[in-house]
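Here the complex is missing a single protein chain, while all its other protein chains stay put.
Per-chain residue numbering starts at 1, and chain names A and B are given in the order in which the chains are listed.
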Amino acid sequence: MKLDTNTINKIAKLARIRLSEDEAKDLLKDMNSILDWVEQLNEVNTDSVEPLANISSSTLPQRKDEAKDINSSDEILKNSPDKLEDYFVVPKVVE
Amino acid sequence: MSNLIKGNKHEWETVIGLEIHAQVKSNSKLFSNSSTAFGSRPNSQVSLVDAAMPGMLPVINKYCIEQAVKTGIGLNAKINNYSIFDRKNYFYADLPQGYQISQYKYPIVGEGKVSIDFKDGSSKDIRIVRLHLEQDAGKSLHDQNPTKTYVDLNRSGVALMEIVSEPDIRSADEAGLYISKIRSILMYLDTCDGNMQEGSLRADVNISVRKPGDDYGIRCEIKNLNSIKFIKQAINYEVRRQIEILETGGVIEQNTLLFNTSTGKTKPMRSKEEAHDYRYFPDPDLLPLEINQKDIDKMVNSIPELPDERKRKYVVVYNLSNYDASVLTADKSVSDYFDSVIKSDQSLKNSAKIVVNWITSELFSLLKENNIDIDNSPINPKYLGKLVKLIKENIISGKIAKDVLIEMFNSKQDPEIIIKNKGLKQVTDTSEIENIVDEVLKENKKMVEQYLSGKDKLLGFFVGQSMKKSKGKANPKILNEILKSKLSNKN
Partner (left out) sequence: MEFKSINQLKSLLEENKISVKEIAETYIRKINEKKDLNIFIYFDEDKINEQVKEIEKLPNNKKLKGIPIAVKDLFCTKKMPTTAGSKILENFHPTYESFVTQKLINEGSMFVGKTNLDEFAMGSATNTSYFGNTINPLSKKGVPLAPGGSSGGSAAAVAADLCLGSTGTDTGGSIRQPASFCGVVGIKPTYGLCSRWGIAAFASSLDQAGVFSKNVKDASILLEAIAGHDERDSTSSKVEIPNYSQNLNPDLNGKIIGIPKEYTLDGISDEINMVWENAINSLEKKGAKIKNISLAHTKYALPTYYIIAPAEASSNLARYDGVKYGFRSKDVNSLDEMYELTRSEGFGKEVKRRILIGTYVLSAGYYDAYYLKAQKVRKLIANDFIETFKECDFILTPTAPSAAFPLNEKQDDPIKMYLNDVFTVPASLAGIPGISIPYGKDKNGLPLGIQLLGKHFNEQEIINAAFALEKDYE
C-alpha cells in the first residue's frame, strides 16, 4: 500500500480535482495497484543511465524576435465561459 | 559601518536575499510571437499559445536567450552551455497553462557577483546564485467588481530573468544599493528597460534576523515589490516585526507576505497558505538548450562598457572619488551625458570634478523642476562643457554661470552666444576694475576710515559694492587683489 486516503486527497487537491468519498476509495485501490505494478522498475539497474526526456536528438530550435500581427481579443475570448468587456472573468480571488 | 539593529534586549543582524524579476527587453514574448508592448487593451496581445489553447506549443525566442546570456556576462557569472526548461506546475487565474515554463535544475546562468558602493568609499560584493529565464504570468484585477476577478493575459508569456542573490545583504540600504546596481547593469546592457513603475523590474525579498554569530533565522518572503523605496520600507518594517516577535519569546512563522504600501505593513498572503508542490519536470514540448562556447565568447566581446568599468575609468583617469564615480555611473544616461561633456573638449579632462558638480547639482535640479529626463535635456552636453570652460578661463564667474545655465536650459543656446548677447563677460581688465574700486572707495570714505582703523570685516562690503557696480562681471580674484592693494596704499 503506497497511498492512504490522506495522501490521495492531498494529491487531488494539488491537481484541483474534487473527489467524493466513494471516488477516493475507488481511486485509492486502483492507484495502489498501479503503483505496486510499476514498482518492478526497481529491478532494473539504472545507476549509470542518463534519463531520456525527449527522443529527438536535435537541439532546441529558436525563432526570431518578431512580434507578429496576431489574434484579436475577440478571438482569444471567444470560447470563454465567462467574460466581460475584454477580460476573462473568474470568481473573486482574495490575495 | 555596523548594520546591527538594537532591539529591547539584544542586537540583531538582518539577513536578506533578493530574487529580482527583470523583464527581458524584446519585441515578442519568450515562447510566442505576440508583442510585449506595455499598456495595450486587455487581452489584445495574446496569442493562442499565451492563452494555452489546446494543442498550442512553445517555440523559444532566440533574442531572449541572447539577452539572458549578455546579462549573465554583465553579472560576472558563469554561462551554462547546457540548460533545461522545466514546467513549474500550479493553478492560478492568470496562469493559463496551469504551469509556468521556467528553469529549475539547469539554469542558463550560474554563479556570479556584483559589487555595491557605499558613501564612505568602501564597497562590498553580493554573490549571485543563478539567473534563469521564465515566463511572466498574466494580470489579475481584483478591485473591478465585488464578486469577480478580471484576468488580462497581455503579460502572459513575456520573458523574465530571475536573478537570485545569496543572502549576503545585511540592511535595507544594502538591498537598495544592490537592486540599483542590478538595474544599472541591466540598463547598460540594454537587456531590461529597468522601469520599476511598469513592473519591468520587481523583487521578492527574503528576510530573517539573527543574533550576530548565530545560524540563519527562519525567513519570510515579501512578494512582488516594485520600487526601491517600498523595498526599504518593507524590509525595515519586517525586521522590526521579526525582532519584536523573537524578543517576546515568539517564533517566526515561515510565510509569504505582501507589503501594503499605504499602511507600510506586511501581512501574510491568504491565497498562498497551503504548501506548494510545484512538481517541476523538464518541459516535454521543448528540447535542452545548448549554447556553444564560441557564441558565448562572441557575446563577451560585444558587451558594452559596464558601470564598474566606467567607474574605474572615472577614478583613474578623471581623478573622481569612488563614490562620485558610482553615483555618476549608476544611471547610464547620466554617465553617457558626462562622457559626452568630457569628450567635447580635451581640456575638460582636468575639470571632471567641476563637470560632475554642474551635472549633479545645477543641471539635475533644473531637470527635476521641469520633470525632464537627462536623455531629453535641452542643454547640449557640448554646451555644458563650454560653460565649464568659460568658468575655468575666468570669462564668467560661477555665479553668472548659474544664470547662463538657466538661459541655456530655456533657449537651448550656446553659452558663448548668451554671454555675448547679454554682455555677461567677466571684466578682467585691471584698469577697468581699478576705476570701479576707486569710485567705490571715494563714495564710502567713512567706511574706508573704519577699515583702516581695524575693522577688517568691511573688506567684504567693498567687494560687494564693487561687484554690484560691475554688474557682477568683475573677476572676483582680480577685484580682491586690487581692493586690498588700494586700501593698504591708503594706510
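We take it that a contact is a pair of C-beta atoms (placed from the backbone, for glycine too) under 8 Å apart; a residue touches a chain by one contact, two chains touch by 3 or more.
Nothing here was measured: the structure is a model prediction, and the numbers come from that model.
Student: Need the list of shown chains touched by the one chain that isn't shown.
Tutor: Every shown chain touched by the left-out chain: A, B.
Student: Which of B:22, B:51 or B:330 sits in contact with the chain that's absent?
Tutor: B:51
Student: Even though one chain is hidden, which residues of chain B still touch it in the full complex?
Tutor: So the residues of chain B touching the missing chain come out as 48, 51-60, 87, 89, 91, 93, 96-99, 149, 151, 277, 279-281, 283-287.
Student: In the full complex, which bits of chain A touch the chain not displayed? Write them out.
Tutor: 3, 7-8, 11-19, 23, 26-27, 30-31, 33-35, 37-44, 46, 49-56, 58, 60-61, 63, 71, 75-76, 78-82, 88, 90-93
Definition applied: only the chains that are shown with their structure count from here on.
Student: If you look only at chain B, which of its residues touch chain A in the complex?
Tutor: Chain B residues touching chain A: 26-28, 33-37, 41-48, 51, 59-65, 84, 91, 93, 140-142, 144-153, 258, 269-271, 274, 277, 279, 282, 284, 286-290.
Student: Any idea which chain A residues touch chain B in the complex?
Tutor: Listed in rising order, the residues are 13-14, 16, 53-54, 56, 58-68, 70-73, 76-77, 84-95.
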